[in-house]
Each structure stands twice: as C-alpha cells, then as structure tokens.
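Yeah, one chain of the complex is gone here, protein chain that is, but the others are all in their spots.
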Amino acid sequence: MTAAGYTPSEMMIAAAARELAGQRVCFVGIGLPNVAVNLALRTVAPELELIYEAGAYGAQPARLPLSIGDPTIVTGSLAVMSQADLFGLYLQRGLVDVGFLGAAQIDRFGNINSTVIGDYAAPKVRLPGSGGANEIALHSRQVFVVMRQSKRSFVASIDFCTSPGSSGSGRRGPSVVVTDLGVYHFEADGEMRLDTLHPGVSLDDVRAAIDWEVLVSPTLSQTPPPSADELRLIREVLDPDGRYTR
Amino acid sequence: MTAAGYTPSEMMIAAAARELAGQRVCFVGIGLPNVAVNLALRTVAPELELIYEAGAYGAQPARLPLSIGDPTIVTGSLAVMSQADLFGLYLQRGLVDVGFLGAAQIDRFGNINSTVIGDYAAPKVRLPGSGGANEIALHSRQVFVVMRQSKRSFVASIDFCTSPGSSGSGRRGPSVVVTDLGVYHFEADGEMRLDTLHPGVSLDDVRAAIDWEVLVSPTLSQTPPPSADELRLIREVLDPDGRYTR
Amino acid sequence: MRDAVATLVRDGDSVAIEGFTHLICFAAGHEIIRQRRRDLTLIRMTPDVIYDQMIGAGVARKLVFSWLGNPGVGSLHAIRRVTEGAQPTLELEEYSHFGMVGRYIAGATNLPFYPLRSYEGTDMPAANPRIRPLASPYGDERVYVVPPINPDVTIVHAQRADAAGNAQVWGLVGAQKEAAFAAERVIVVVEELVDESVIRADPNRTVIPGLIVDAVVHEPYGAHPSYAQGFYDRDNAFYVEWDAIARDPQRLTDWLETWVHGSSGRAEYMERLGPTVRDRIRPTGTAVAGAIDYGEYR
Partner (left out) sequence: MRDAVATLVRDGDSVAIEGFTHLICFAAGHEIIRQRRRDLTLIRMTPDVIYDQMIGAGVARKLVFSWLGNPGVGSLHAIRRVTEGAQPTLELEEYSHFGMVGRYIAGATNLPFYPLRSYEGTDMPAANPRIRPLASPYGDERVYVVPPINPDVTIVHAQRADAAGNAQVWGLVGAQKEAAFAAERVIVVVEELVDESVIRADPNRTVIPGLIVDAVVHEPYGAHPSYAQGFYDRDNAFYVEWDAIARDPQRLTDWLETWVHGSSGRAEYMERLGPTVRDRIRPTGTAVAGAIDYGEYR
C-alpha cells in the first residue's frame, strides 16, 4: 500500500477494467487480467461474457482461481470445451472481442516478446513462450496488455517476437497497454502513445522506465484513481488475500 | 424362400459374414451389412468391434436398427462421436479393418458408382451419391461389397467413379464382393475373380449377369449353403421380420 | 418459431438445418415453407425428407449435400424430379460426408480450406471444381481440400437449452456444433427450455454456447418424424409413407397444404397427428445416465 491509499497493482487493475466498457466477449487467463475482468463485470461492463483459456465459458468461480486450470472455473460454468475448440471455434473464428496479454518485453509498436531474453538458440533467460499468446494477439478484435514497465521491459528492440504488433504490416496489434505508471493507446500508424499518467507519476518517471523516445498525447491527463467502490470490490470480493494486488 | 430352403439374401448375408473371420474393427451401416456383421459376431468373429457410421462405437442394439440413425444404436453403446471425429479419428486415422459398401454399378477392378446413371450434369437417374462411401473405400483396410448382380450393375464401364477400385493405381480397392450369385475376390493385378458359386447357380447364370468376360478361379467351387445355425440366427434373432432377408 | 424464421431467414439465404439422422428440425423447415421463402441455398449432409419437402415446396434454388436419400427407405423423389433429365432446375453442389464436415470445420474455425485424404482416384473433384488438390509442404504427399462454408443461418434442434441458447445434446451429435459455429446466425430449437442452472450443473454436455445463438425456440416434437434421443423415437412409418407422397407431385402439394400451410405450427401439427403417432414414437422405457460429480471448490 502506498501513501495514496492503494497499490500500483490496484491502479493497474482499475484502469484495465475501465477499458473494458462496451466490450462483450473477453478471453481471460488467471492473475491480474482475471481480477480486472471480474471488476469490469461488476462496474463498467456487466454484460461481459468470459472465456477462460483453459476451456470454460460462462464460468462463475466460487473462489478466486489460483491457476489457469482451477476446478472452480468449471463447476457451474455454462460450457466446457477442448483446446481444439477453444482455439479453433472461439478464438480463430473471431468470437473474442478482447484478449489479455502480459509481456516480458514490448516495443513502441506493440510487438511482444514472451519467449527468450537473449539469443533464441542460447538464451540468457528462457521464458515460458507463446502458450496461447500468439493466437490471442492475432485473433482477438482488441488486445489489452497489462504489465509493469521498466527500461528492460519497454525496449527499443525486442529479442524475439512472440505476438505481433501493428508495425508496418496492417495488423492491429495491441490497442491498450496498462502499466503501473500509466495508460497507453496507439496512433493510427501503430505507435504507442501515453494518454494518462497514474496519480503521483511524472512524465520523467515514465521516461526513466522506457527505452525509446515516448510519444506523449497532446491531451495527456491523469488516470482517475481507483474509486472507493473499485477498491472495495478488489479487496473484499475479488482478491481478499491480496494475491495479485498487494 | 426358394426351393433350397433359404433366400438369395440369406445366402448373401451368410457368405458375407463368413468373410469377416479374423477381422477386428468393422465400420457398418444399416441394412444387409448390419445383419451380416451381427451374424459374424455370433459365429465366426466374436471379437468384432462395431463402429456405426452414424457415430456410435460398441453399440448393443436392443432391436434391429431401422435406419442408419436409429436411437437404439446409441442407448447402451460404449461411445458416441461427432461426424468430424468419426471420419477423422476413426476412418481417416486407419482404425477400421473392414468397411462395407453397396453399389449401383461396379466394374471389373472394383471401381464403384453410387452417384448417377447417365451424364453427371443431366442424369438419367440421380442416385444418393457418396455419403461416406468415398472415405470408406479409401480408408478401410479392406472393403467388402454386398450387392445384387445383373448386367446393369456389373458393367464394363461405370458412369461415375464414387469410390475407387484397384485399377492401375496401387490403391487397394474392394477385397471381397458378395452377390446373390456368388463370391468374388481380386487378383494381384486388381481384377475381380469369381471364386465360388452359390448353390443352384451356374456359371452361365453369372455370365448372363455380368457385362464383361468374367475371370473365373481355376479352383471355382460352391459356396457352402447357409447352415441351420446361420439361418436360425438370421430368422429368429437378427431379422425376425424378414425386412432385409426375404 | 414464426418470429425466429421471419427475422432470421431471408429470401436468397444459405440455410443449414443440420442433425445427422437425429434431431432434424422439421418444425423449422415447415415454418420456412409456410413463410414462402424463395431462392434459398439449402445445406445439409443428408437432405432427408425435410429438404425433399422444402424443395418440393419450391423454397430452394440450390442444394449443397453429401448423401441424397430417404434413409432406410429409398429415394427423395421431389429432389429427383428437379435434378434428373436434360434440364435439371435445382443446382447441386456435391461432396462426400467428410468433405461436408470439412467445409463446416473450415467455416467454423475461419480457415481458408480444410485438408482431407478423400477423393483420390474418383470423379468427384471433376464433378465439383471446389474440391482441389494441394501438395503437402512436408514430403511429396498430396491431399484434397474443400473450401469453408458459412451458412447465413444454421438451425439446430437440441434436447434442451436455457433462454440464452446454451444448448445441450446427447445421443448422435452429427455436425451440429461445426455447422452452428460456421453460421452468421444461429437458431436453436429445443424440446425443453430449462433454467440456466440445469445447464450449469453439467457444462460438459453443452454443445452450442449461447454466445453464438440468435434465437431460442421452444418447440416440443419439433424434430418429428426424425427423433430426439430420450424424448421420442424416429417415426419410421412416416419416412416410408413419404416415399409414396413424394412420388406424386399432386399428393405432395396436398400434403404441404394440409400439414404445413394448413397448420399454424408444430403444436397444431402434433395435435392433428394425434395419440396414435405419439404412442408409436414413445420410447419403450427409460435409460437414465448415472450421476457424476463436478465437485464444489470454494
């Protein structure tokens, strides 16, 4: 908890949840995105339909799921599907409006690395790899990225492209990046643009945590802090143990 | 019923059932093949495993199924599968040892027509078409053909090739053809060869019902007539109403 | 049903009423006839009696299919009349069963083609130029491919669904899932409209998620004369009777007048069929699946 009365993670979750206003079908994994999506369901997007990447639709978890395949997302869900159906019939078919991604590295065009740090054949760090991230990036109508930012993660050039951004290819790439410092969207030409700074964060803080000359919105403003209602839902309902948000 | 004490259909069924000795997995539709396969199960091939083309494995029908999708093949079966799985995982995967086909026309190399009589674009008779016959012919280890024969069905040149025979292509084609007149197998070069004549049938009868110069086995013999046990099973257990066998 | 068809099925649409021998939604087909839709492209693996009726009624200009017969009985005579002879008036586009399944899969998963090991050595690709050969980029194998099909409307019958269209099916499942996901619009017709809690109690049985469903219609006996596993049997006598009706264009027209145009909908149709038919298609008993436990995880 900071002096502000909430953590950077709580700010990230509240900001990510607000971006879901007006969206319908969301593809969601466990962790921060799961909390953000469930917050949106209870605030700005009550009609949101959730597809868990482990293969369940319409889940009503009785507890906060601990891992992607927690049995609580199955019991009481509307449908369970195989991985073949999940990726083929739902994701590749284009039924998903919003997919969430994390990233070890991201560049100014939203290209994402979650595979290796260093050389692919002899890596410095072997990361988990794509999983479904490649397909989530290519097939969701919009991709939301939620990650902490630093000069090591917001880099001029990523070591490996796991999920494509928008650069020069006509592809969409991510549409929103929410970090612990601010919220970014993308220009028509695909470049990431800082739109709001979280309360207490300066532009210099951002520049110190980004490895390229950041494009700043001419109407740069402050992210509204988490409301009392948002904080209550996060703390009392969605993550009472503070697993993802402390 | 003929003077012989059994019908030509009963002879066909008994002869087809005997050919199943030693086989394991059989892909079966409704009608004559269903009766033949169930006769084999009770006589020469007790270990036979049945896959019904409507999508059921290990069926134990409580009555003789009336159509390919009779609900009695589902209740009490071991597994139900989609058409995608049936054709992909079972048939194309190569799990099926024997598939049965009927035919409107067959040629001396086992090429089969079940699509049209006459020109495809303006047919004299529009037949049902392939259904699964194309895949059954291509993917079963052995194909059994059961059909009545005449100069109009055993033809020198078929009007349309729905299911491939063995001619000149290295493909297998059918391995057995059982008709109301006799039993045929195939030479190494793929030509159909008459091996046995049913009791009471002469070689002239066959020649009058076949539109090419038939190849006759040098050891041509008589098909053993249906045994008392075979007839009892057909008449009392498998087709008590005589739907397929009278 | 009237509203669903009025809103979601338009003249000129491509329409798939799927269900492999099981759960064929005759009620929807009749409503399409009743509302006198025209120029439809009808899609089905096995056109069955329902498409013989619809084509006999003149709703279609084209048929996409893989097996054209009256199962266990013989021919579909109304369709034969418009496809035989020198001047067929119904356009046909023909595949094998797996070819049709592959088209649905490609449509349902947004693939530009689906590969199959069918067709080699036959006349089917020559008869349908949409069936094309494709070399594997691994080694020297060649397969055939079929293009995606995306019906404007897919109509499926299910044993039960909730109000949002989350539909559960048991017994033969055919290609309904693939046909529904491939479609632009989906109508689900059910024997029982159930509370969402019934669906949630057994999510592995859900074949079609409400997510893709545009209308849910509660229409008991909507699959007669085909069947609904556990609810009623196939009315084989009607399939046999249809053979004689469809052979005679006048009898066919009279049948449509009486049983389709002359009937307000499925309830009246079943009322007129009366207790004799309902008795003959009643299952002889029950065969209840054993309970399983999903477990509560709090």
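Letters A, B and C name the chains as they come in the text, with residue numbers starting at 1 for each one.
In the analysis below, a residue touches a chain if its C-beta (ideal position, glycine included) is under 8 Å from a C-beta of that chain, and two chains touch if they have at least 3 such contacts.
Being a predicted model, the structure only gives us computed values, none of them experimental.
Peer 1: For the chain that was dropped from the view, give me its touching partners among the shown chains.
Peer 2: For the complete complex, the undisplayed chain touches A, B, C.
Peer 1: Looking at the full complex, which residue from C:A126, C:A163, C:A201 or C:A244 touches the chain that isn't shown here?
Peer 2: C:A201
Peer 1: Of A:V44, A:I68, A:L203 or A:L220, which residue touches the hidden chain?
Peer 2: Final answer for the missing-chain contact: A:I68.
Peer 1: Over the whole complex, note the residues of subunit B touching the chain we left out.
Peer 2: 25, 49, 56-58, 60, 62-63, 70-72, 74-80, 85, 88-89, 92-95
Peer 1: Could you pull out which residues of subunit C are in touch with the chain that's been left out?
Peer 2: Listed in rising order, the touching residues are 110-117, 132-134, 136-139, 141, 143, 145, 147, 159, 170-171, 173, 198, 201-202, 204-205, 229-231, 233, 283-298.
Peer 1: If the hidden chain were put back, which residues of subunit A would touch it?
Peer 2: 30-31, 54-56, 66-71, 74-76, 80-84, 87-88, 91-92, 115, 120-135, 138-139, 160-164, 169, 171
Simple rule for what comes next: only the chains that are shown with their structure count from here on.
Peer 1: Farthest from subunit C in C-alpha centre terms, which chain would that be?
Peer 2: Measuring from the centre of subunit C, the most distant chain centre belongs to A.
Peer 1: How big is the gap, in whole Å, between where the Cα atoms of subunit A centre and where those of subunit B centre?
Peer 2: 59
Peer 1: So which bits of subunit C are touching at least two other chains?
Peer 2: Residue numbers touching two or more other chains: 105, 177.
Peer 1: Multi-chain contacts only, two chains or more: what residues does subunit B have there?
Peer 2: Residue numbers touching two or more other chains: none in subunit B.
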